[in-house]
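What follows is a single structure, written as structure tokens, with notes after it.
The complex appears here without one of its protein chains, the remainder shown in place.
Each chain carries a letter (A and B) given by its place in the written order, and its residues are counted from 1.
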Amino acid sequence: MLVCKKEIRFDTEGEAHIIDITSQVQEMASEAGISNGMVCVFVPGSTGAVTTIEFEPGLLKDIPDALERLFPKDMTYEHHLKWHDGNGHSHVRAAFLGASLTVPISDCKLTLGTWQQIVFIDMDARARKRTVILEFIGEGHEPA
Amino acid sequence: MLVCKKEIRFDTEGEAHIIDITSQVQEMASEAGISNGMVCVFVPGSTGAVTTIEFEPGLLKDIPDALERLFPKDMTYEHHLKWHDGNGHSHVRAAFLGASLTVPISDCKLTLGTWQQIVFIDMDARARKRTVILEFIGEGHEPA
Partner (left out) sequence: MLVCKKEIRFDTEGEAHIIDITSQVQEMASEAGISNGMVCVFVPGSTGAVTTIEFEPGLLKDIPDALERLFPKDMTYEHHLKWHDGNGHSHVRAAFLGASLTVPISDCKLTLGTWQQIVFIDMDARARKRTVILEFIGEGHEPA
């Protein structure tokens, strides 16, 4: 059995900035040397989320629009009243979208659809350096 | 260790059509021959989602109603303005609900609650043929 943890790092701009991390996850799957199994994509923090979308310019506006409609930035958040960090909306959005995604791997490849990418959404109110954890479990081959 | 990928296929009607896939997932668990571990239920596409609900007629109306209230079909979506495929709402809904669900398996059975079923929700604007991927990982027994 192969059990292998990897990390990917990238910069984000905050406020529902959506980053396509698919190629990094696939590259780490190759480095880990997994042929069949799954990867848990996990956000170690409470103002980021992970999901899948078709990564195209229209949705890069529609998804932030939906987040703003459902969880407006300028509402009163108790989190902000207590901590004065201006990111109450970020925490609530991240809690609803979720910090983990699990994707099968078959013949060394993520089993994504043709128009489906893995994305990190930075909900925070400012630019950040982000780390996402990848935990691979399955059958291994010789590492690339 | 057992690592086994299965697929299930079914037809959907689109527009928040909710399909109970529990018995198919359980059947594939038996075919895979897993006794203890977990299954990752994954939607390879960006207009479908997977979650769990009590599969009963009331919720089959309440959940589509909530999707329409939060992500109205007839709003302006940039996705539609760009691609003219009339399914901007489908993509946004699917991104919020999520493409993966992970369920433990114990003594060859999914550890679902009594009134809990695994469902696929087709968010797309039209009927589709759908495939859902099941990745089983755990301890195996002799396949059924």
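Definition applied: contacts are C-beta pairs under 8 Å (C-beta built on N, C-alpha and C of every residue); 3 or more make two chains touch, one makes a residue touch a chain.
For clarity, every value in this text was computed on a predicted model and none was experimentally measured.
Considering B:E7, B:E27 or B:E139, the position touching the chain not shown turns out to be B:E139 (whole complex). Against the chain not displayed here, subunit B makes contact via residues 1, 36-38, 51-54, 56-59, 61-63, 65-66, 70, 96-98, 101-106, 111-113, 115-116, 137-139. Taking the complete complex into account, residues 1, 3, 5, 40, 42-46, 70-71, 77-83, 88, 91-92, 94-96, 98-100, 102, 133, 135, 137 of subunit A touch the chain not shown.
Everything that follows uses one rule, which is that only the chains that are shown with their structure count from here on.
Work out the mean CA point of subunit A and of subunit B, and you get 20 Å between them.
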